[in-house]
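Heads up, one of the protein chains got dropped from this complex, but the rest are sitting where they should.
Moving on, here comes chain A:
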Amino acid sequence: MPTASKGVLVRCDPSIRALILQIDLTSRGIVLQELDSTHLMIKQEMVQFVKDELNRLLLKNIYDPMDGDKQ
């Protein structure tokens, strides 16, 4: 008998998938299922948290030309 389980499907490229798994390592229980190289299934309540964490991690690698002006 097939079963159905509730969750949120995340579609992303492999590098982002690796990052999400990284986040999952530090705060457990986000990822429900690892589907394939571009898909993950995560908990519904954690979607916003994952997005915020991703933003934070990605921001480290951005060069902002306006930074110099502000100082």
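Just so it is clear, contacts are C-beta pairs under 8 Å (C-beta built on N, C-alpha and C of every residue); 3 or more make two chains touch, one makes a residue touch a chain; residues count from 1.
To be clear about the criterion, contacts and distances are computed from a predicted model.
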The chain that is not shown, which UniProt protein name from "uracil phosphoribosyltransferase", "RNA polymerase II transcription factor B subunit 2", "Ribosomal RNA-processing protein 43" or "Phosphatidylinositol glycan anchor biosynthesis class Q" does it carry?
"RNA polymerase II transcription factor B subunit 2"
Contact footprint on chain A, counting only the chain that is left out
1-13, 16, 20, 32-33, 35-36, 39, 41-42, 44, 47, 50-51, 54, 58, 62, 64-66
